[in-house]
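Have a look at the structure below, then the notes.
As you look at this complex, bear in mind that one protein chain is not there, while each of the others sits in place.
Entry: chain A
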Amino acid sequence: MRNVVYPLRVSEVISETKQAKTIRFDVPTELIDEFHWRPGQHITIELEANGEKLRRPFTISAAQGNGRSLQITVKPNPDGIVSKYLCSAVKAGHQLNVMPPFGGFTLVPRSDHQRTLYFFAGGSGITPAMAMIEAALEDEPRSKLYVLYANRSADGIIFKEHLEQLAERYPSQLEVRHILSKPSMWSMFSPWKSGRISKDVILEYLSECRPIAQDAQYFICGPDSMNNDVRGALQNCDVPADRIHAESFGGDTGAQTEVTSVPALLKLDYYGEAIELEVAEGQSIMNAVRAAGLEPPYSCQSGICGACKAQIKSGAVHMQARMALEDAEVAKGAILTCQSYATTPELSVSFR
């Protein structure tokens, strides 16, 4: 990805639930290619607060095409300056600084594919799933989509009506089920289940929602505790790890905190330019690169978004968190530079 920020005009702000808002953007014609996105990708919003630049990734919550705008759906995070600002202060007509779409947690529909696509979404984790669902319904019509959507209570369900409308419009393609951990006694809404997503719930779910197409893929996007539960339950039912794709939405990242790093000489291939620099003990590759005056792309700084991805060519690093990478990518040398600490005195890394 390129490390460029564009001012985009907010065209519309929509209240999805009491807390969550959808923010839509006008993308000027000359930026349409730059802002082309795949379902599941994010954009980065950059704000200045107290003289400091803050960058945070937000998932695009719609598929491209059919007249849909670039949009993000945001729930205010109690500790999040950016998300609170987006949900309270942003109005139609405002301008926001936005970096183009990126991210590897994607679903690329193929019209000649017949797959079974399972989505396990929790809370605002529905946002990437929503884009994937819209894209698959329209562009992969032979595939069957099963959505299990977990929330605390019915009034917090983002896109509830939208999902209902899609299920009505595509009855043979889409089946949506809800699970609520704290359903309100006064709600008219009756979920498929109450409680948490446990091993037994997953077992029951899979026996009721069976794959016809045998190319089954499992997308999990929710808080870490839910993701870990669902992944564990799926693997417990013999789902191979390479069919499970997960992205974290809030909660504890489950990162290892103990760092065993060494000072190192870093040979950098920085977009074709050869640069050598020192990495201090306990300093991340990203921080070392930025300290040298370079501006590599980055966004969430917690291993979730994948914006700072690079390739390691020699040497080794320890990654504190690597949610944004699939095992297969790590095996091929992908690293998240903001989470990587040198464990060999020499290493070479390539940014492309």
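Here is the rule we use: contacts are C-beta pairs under 8 Å (C-beta built on N, C-alpha and C of every residue); 3 or more make two chains touch, one makes a residue touch a chain; residues count from 1.
Basically, contacts and distances are computed from a predicted model.
The protein name that UniProt records for the chain not on display, among "RNA polymerase sigma24 factor", "Rieske 2Fe-2S family protein", "Export associated protein" or "NitT/TauT family transport system permease protein", is "Rieske 2Fe-2S family protein". Only one of A:Ile14, A:Val108 or A:Cys237 touches the absent chain when the whole complex is considered: A:Cys237.
Checked against the full complex, the candidates A:His113, A:Arg152, A:Arg177 or A:Arg231 give a single residue touching the omitted chain, namely A:His113. Annotation: of A:His36, A:Arg196 or A:Arg210, A:Arg210 touches the absent chain (contact as defined above).
Checked against the hidden chain, the listed residues A:His94, A:Arg142, A:Lys313 or A:Lys332 yield one contact partner: A:Arg142. Residues of chain A in contact with the chain left out of this view: 112-114, 116, 142, 203, 206-207, 210-216, 234, 236-240.
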